[in-house]
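Quick one: the structure is below, questions incoming.
The full complex has more chains than appear here; those shown keep their coordinates.
Chain nomenclature is as follows: A, B and C, assigned in order of appearance, with residue numbering initiated at 1 for each chain independently.
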Amino acid sequence: TPKTEEPVEPDVSKDVEETLDTPEVGEPTEPKKPIILSTTTSTQDSGLLDYLLPIFTEETGIEVKVIAVGTGKALQMGIDGEADVLLVHAKPDELQFVEDGHGTKRNDVMYNDFILVGPMDDPLNLKENYPGDILEGLKLMKENEFTFVSRGDDSGTHKKELGIWKEAGIEPAGAWYMDAGAGMGDVLKIANEKQGYTITDRATYLSMRDVLDLDIVTEGDENLLNQYGVIPVDPEKNDNINGEGALEFYNWMISDHGQDLIGGFGLEEYGQPLFFPNAN
Amino acid sequence: MEITIENLERYYGDRRVLYIEKMEIEKGKITAITGPNGCGKTTLLNIIAGLDREFSGVIKYDGKYLNRETVDKMTIVFQKPYLFRRTVFENIEYPLRIRGINKVNRKPLVVDLAKGLEIENLMGKKAHLLSGGESQKVALARALVFKPELLLLDEPTSNIDPDAINTLEREILKFNKETECTVLIVTHNMEQAKRLGNRIIELSYN
Amino acid sequence: MDYITQGFKEAIKLLISLDKEVFKIVSLSILVSTSATVFASLISIPLGVYFGIKRFKGKRMFSRITYTMMSVPSVVVGLVVAIILSRRGPFGQFDLLYTKKAMIIAQTLLVMPLVFGLTYGLAKSRGDIIERVAFTLGANKFHTVTLIIRELKIDILVNIATAFSRAISEVGAVMIVGGNIKGYTRVITTTISMMNSMGDYPMAIALGLVLILISFVIHSIIYSYSQED
């Protein structure tokens, strides 16, 4: 398990002036206009949204329509005004997004962690030598030209992976570096077939563990932490954007209540949380 | 309807299969056309019927070129008839139906004709399952039912038994007399040509 | 390997359990694809017959384009419809993207060229003789087209079944314009493809079998109807 602090106590004073009469827990309200949430496949595939959204809808009366795509496309949907609110993980791009005026604001919501997985017999002996150091592991990968499968789809995970390679000072290229251009689940399966290594989010790996012959090799490195942010899209973009609903979702996600729920997800099934709330 | 043909030529590829310098088909009369296989009889009928427009030369119907009205007033019975996949009754009734004649008025017209051609017993059968001779009779009935002014018949009795040939010829003559319809009949049977034709035209190879 | 047997078992369980969510997914699939097939057929069958028997300059070129359009990939159709229906697009004010209506529109556009092409080919090869007979009996264009549709009824029905099968089994267009939103726009194929990425093979296969079953029922209905003739 990754070394992480306990979920941070949220600061109640934050964003109070923008909290539009958040209803009491459990008190149902009149149905309101639904919102479109554009997010990454990992939040959907891990089951987090299936767990959170019914509660949100019950409490606020707002239905949430989820479009699960890569982070690149999710941001594009924000720019195009196709979505009302985004839940994505590519912090630098997100900040740029808000700076360019596409979103009104951004807040950290939670983080999860990435892991390096590889063949059961771990041919590079990374688990033994660098169980907590992803940079050294990647260097060894490059030296041996050992098969590494990359998402290659401009997703948040892909961007994260490229960032780590950069951190390690390596330009990944060559026949050993497979650019899959596919979703996380598919990439895990490809790595499994090719018996190579890949960087994945923990949630997807855990949910597919049974069908894979892959083991966790490296985990817990600072570089592997993955920050999610929530951004309401600029409601001025067009008349169809549900700015109010988006704001309500934004506030709910970073509220104590929302954060507690996030921290509790996955405990039952995997014995460990999959996402760590850290709204500030 | 009177038909005048001048310098009619039809080519298939390089081969000229039909050439008629001049031909006049008299109004209200029966003209029989004979000639050896492949001399262009079917080709000529298709051209007159407006089905084949790749000819050169001039054809006039009552002095005018082919137009929608002319087409409505003439019909052809093919050498190999095609009947619709419906009952015989519905086949014969079809030309009346598309002319907007209502159901009540259609029935007696169809039944009368069927009696004359002795095909009442076939009325309820699926037309596409009929025997060769039966099909020819039904195709003739379907052509006569709307009283065309020009009737083109391509070997209409080739598969008909001798008794039925008498019946059909009698009906064709009766129809010609009653409606003053112009009839053009292609036949290989010289006897039939003589029995029916006010005039016989013999085509030959070009 | 036992995924497949497991898939069969799951499929049977699914069908017996009448799970509400699965029921919703399946019925939405049927609704969307049936509507699309009906709309596409109403437009494309008469037009297909009309152009099939019409003689005009450039008909060869027209045929090639028609046959090409029959195989436009569903992702491309989905993409174009998504762009047009998007909030920034020309029909943005109707808020149609990521709705059932968008899926019906996309699938209608997807199968329209298919129905048109199949009918066109049929009318071109077998409508000619019928048209000639109709012409000599005094039929106008409208009569001729309806007559040919009636005469070739069985083959046209088979074409409609083919179009329905294409619609219900495609994933590209519905995924892009529908977005696979749970409870709203999730259909069988988008679910299969999601299950596959999630590694839930038995469920994916089970839904695949349900889809094949639906196709079978549709073909059986049309087939038994065509046998009456």
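In the analysis below, a residue touches a chain if its C-beta (ideal position, glycine included) is under 8 Å from a C-beta of that chain, and two chains touch if they have at least 3 such contacts.
For clarity, every value in this text was computed on a predicted model and none was experimentally measured.
Here the complex as a whole is made of A x1, B x2, C x2, with one representative copy of each chain displayed.
Keep this in mind: only the chains that are shown with their structure count from here on.
Centroid analysis (C-alpha atoms only) places B farthest from subunit A. Between the chains A-C lie more C-beta contact pairs than between any other two chains. Closest chain to the protein centre (all Cα atoms averaged), using per-chain Cα means: C.
Spacing of subunit B relative to subunit C, judged by their CA centroids, is 44 angstrom.
Averaged C-alpha coordinates put the centre of subunit A at 36 Å from the centre of subunit C. In subunit B, no residue touches two or more other chains. Residues of subunit A that touch subunit C in their complex: 36, 41, 45, 50, 65-68, 80-82, 183-186, 188-189, 207-208, 210-212, 237-241.
Subunit B meets subunit C in the complex at residues 49-51, 71-72, 74-76, 78, 82, 84-86, 94-95, 98-99, 142-143, 146.
Touching subunit A in their complex are the following residues of subunit C: 86-88, 92-93, 95, 97-98, 179-182, 184, 194, 196-199, 201.
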